[in-house]
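The complex appears here without one of its protein chains, the remainder shown in place.
Which chain is which? They are A, B and C, in the order written, and residues in each are numbered from 1.
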Amino acid sequence: MKYAHSLEFSVRDYECDMQGVVNNGAYQNYLEHARHEFLQSKGISFSEMVENRINLVVVRAELDYLDSLKSNDHFTVCSNIRKISRLRFEFSQDIFRIPDQRHMLQAKIIGTSLNQRGRPFVLNELSRLYDK
Amino acid sequence: MKYAHSLEFSVRDYECDMQGVVNNGAYQNYLEHARHEFLQSKGISFSEMVENRINLVVVRAELDYLDSLKSNDHFTVCSNIRKISRLRFEFSQDIFRIPDQRHMLQAKIIGTSLNQRGRPFVLNELSRLYDK
Amino acid sequence: MKYAHSLEFSVRDYECDMQGVVNNGAYQNYLEHARHEFLQSKGISFSEMVENRINLVVVRAELDYLDSLKSNDHFTVCSNIRKISRLRFEFSQDIFRIPDQRHMLQAKIIGTSLNQRGRPFVLNELSRLYDK
Partner (left out) sequence: MKYAHSLEFSVRDYECDMQGVVNNGAYQNYLEHARHEFLQSKGISFSEMVENRINLVVVRAELDYLDSLKSNDHFTVCSNIRKISRLRFEFSQDIFRIPDQRHMLQAKIIGTSLNQRGRPFVLNELSRLYDK
């Protein structure tokens, strides 16, 4: 599979819970950071948009937890984005452990963009991200 | 709708991000805490299970973000659980804002229990939680 | 000791780390939430100030970790505030476990207020909070 963006991370021990593995909630943090870096790499700054009162928001998240990341693990978050309707886009994101490439998590994150009045609108800048 | 368990929360400002609303990842924290309190209310202690090296784990999470919680909001996390296969159970969880009962989030969290060797097994204690 | 404000919390399992106790960083979250609720109880809304581009900021934190909170623990964060200079205030905050009142953490948090241009200034609303 080919991805439009990938980013390496190391597990941080404060992300692990009493089970000794990364807490379920922390994966959404990883995925968000990878999406924002993906956008940034294409010249779209999440924080500048917020300053201009344009908000990218998640409307649905689906996460399949395939295996657990642990202390000292390194991993890659790989991301693609596609348009799924006039107003909505979907990130497909996968987490692979380094170095064995084990597939740890698979996610679909559906989002939309809200204008200054909080209404969904077509953010033209996103079109340059979509798979051709 | 009737729920087997409900728990009230207040938004904490550190859970809000630069958009001025609760960050997407924080909802999984709310849902986890509500599930653990639900289990605890039925005599099942998450931390005691961990000490006995029995782990309840999430295998899939689906979250529909319907509206955004903000600073000073109060809300209720309402939960049900049902068995969906011999080894898997599903929590249905909804977040309602207080006092207007606006539906903010809807989630399905599918889990299983792992024994000391990390293998899925039937945790009998859970049967007392299932909807009759 | 008498406190101007106190707030009850329950440990949430995602706040615990692989040592099976609340992670050091989570205590700052507890303290912040207690401070903001303290301010709110006196009619000072942290989020409204942010909207008006007035920022309360921490300039120094001192935390003494006396004992560790664990899963299922309940506790109270007790807070006082005093003025320590024209521009700075200090919160004294203590965490006591419920029900045995064991002293778990002691903290001093020094803050100041920044105006729209990011400069320290005297926020008059704070004066009503100070110990007489």
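FYI, contacts are C-beta pairs under 8 Å (C-beta built on N, C-alpha and C of every residue); 3 or more make two chains touch, one makes a residue touch a chain.
Every value quoted in this text rests on a predicted model; they were computed, and no experiment measured them.
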In the full complex, the chain left out is in contact with A, B, C
Checked against the full complex, the residue among C:K42, C:R60, C:H74 or C:H103 that touches the missing chain is C:R60
Which of C:S6, C:N24, C:N72 or C:S92 touches the missing chain? It is C:N24
Only one of A:F46, A:F75 or A:F91 touches the unshown chain, namely A:F46
Even though one chain is not shown, chain A touches it at residues 10, 12-14, 16, 20, 29, 32-33, 36-37, 40, 45-47, 50-51, 70-72
Chain C positions in touch with the non-displayed chain are 18-19, 23-26, 28-29, 32, 47, 50, 55, 57-65, 68
Residue list for chain B contacting the dropped chain reads 13-14, 16-20, 23, 25, 71
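As a working rule, only the chains that are shown with their structure count from here on.
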One copy, chain A, sits on the other, chain B, after a C-alpha rotation whose size in degrees, in steps of 5, is 180
Residue numbers at the chain A-chain C contact, same meaning over half shared and different meaning under half, come out as same
Greatest centre-to-centre gap (Cα means) from chain B is with chain C
The distance between the C-alpha centres of chain B and chain C, rounded to whole Å, is 28
Per the C-alpha means, the centres of chain A and chain B lie apart by a whole-Å value of 22
Per the C-alpha means, the centres of chain A and chain C lie apart by a whole-Å value of 32
Residues of chain B that touch at least two other chains are 29, 32, 47, 50
